[in-house]
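All remarks here apply to the structure that follows.
Removed: one protein chain of the complex. Kept in place: all other protein chains.
As written, the chains take the letters A and B, and residue 1 is the first residue of each chain.
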Amino acid sequence: MAEESGGLVIKPMDQFRVEALFGGDIAWYTPTNVTLWMALTVLAATLLMVYGARGRALVPSRAQSAAEMTYGFIYKMIEDVAGHDAVRFFPYIFTLFMFVLFANLLGLIPFAFTTTSHIAVTAVLAFTVFFAVTALGFILHGTTFLKLFWVSSAPLALRPVLALIEVISYFVRPVSHSIRLAGAMMAGHAVAKVFAGFAAALGAFFFLPILAVTALYALELLVAVIQAYVFTILTCVYLKDALHPAH
Amino acid sequence: MEGDIVQMGAYIGAGLACLGMGGAGIGVGHVAGNYLAGALRNPSAAAGQTAFLFIGIAFAEALGIFSFLVALLLMFAV
């Protein structure tokens, strides 16, 4: 790390540290900042979807409109990408989207803890989807689900090679699915922290990194939403493969 | 002395790993540029393809994030 370089002490990774809220060691049940920020995430999502939509007005208020637009957005995404029979998984996919979206957005608050920047969290999310989708594929289609890997439109000689590549890419899916989200969140926050450290070190020119951090913050806002969207749409894509495995 | 060399190697490796992000940048730019080119050619079909735009960007970006991850691992975990 940069500790040797005199006054410039930047610890970009400190913001990701998991700490117990009330001190002491961290056991699996200890309330930590993870607990706090996940609770806030759930609270924020509930606030929008339950409190915001409480009016049930025919002509919606702004919050109700936002809740309805989120609903319609995810609903349409599932229908478009995974087909109409995927709509029965709508509640879980919606939960995923809301959780990731609000975890990303809340993580942008200064001094906040970003739960989705932790690979442990995103890996659980991604592997849940992976195992659920794989199990669903086998339940719905039995062994014909394996035709997903057997590209029948390719020349026969190429098919075993393609099958190998397809199998590998299938198993890389949850890895890339989880690391993409965690990496994007981690990278943005770490870069912001580094720039903020520059501001402390530059003295009179502190405003330059601050401007950079401002621009970066706007980008991060975009990334936070897009990563939530991408996580959800990839879930839909994987779900589509399980529901309609034929190439 | 030995630890310093290891550390030096790790830092050099981290820097090299960052080159991979350039590739991801090219990939994302390629996806977005081709989307734009197609959208300008047939604007009516563009709206239906934004989902594929984001999926393509996500796949291209993931590889850049992998290289970033390798850099981070070399910096902090090796």
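For the reader, a short list of remarks on this structure follows.
Methods note: a residue touches a chain if its C-beta (ideal position, glycine included) is under 8 Å from a C-beta of that chain, and two chains touch if they have at least 3 such contacts.
Here, contacts and distances are computed from a predicted model.
A chain of this complex does not appear here, and its UniProt-recorded name among "ABC transporter ATP-binding protein", "Putative zinc-finger domain-containing protein", "Acyl carrier protein" or "ATP synthase subunit b" is "ATP synthase subunit b". From the options A:109, A:124, A:158 or A:172, the residue with contact to the unseen chain in the full assembly is A:124.
Among A:23, A:91, A:110 or A:155, only A:91 touches the chain left out of the display. In the full complex, chain A contacts the hidden chain through residues 1, 3, 13-14, 16-18, 26-30, 32, 34-35, 38-39, 41-42, 45-46, 49-50, 53, 56-58, 60, 64, 67-68, 71-72, 90-92, 94-95, 98-99, 115, 117-121, 124-125, 182, 186.
What chain B contributes to its contact with the hidden chain is residues 3, 6-7, 10, 72-73, 75-78.
Criterion: only the chains that are shown with their structure count from here on.
Interface of chain A with chain B (complex): residues 1, 13, 77, 80-81, 176, 179-180, 183-184, 186-187, 190, 226, 229-230, 233-234, 237. Within the complex formed with chain A, the residues of chain B that make contact are 51, 54-55, 57-59, 61-62, 65-66, 68-69, 72, 75-76.
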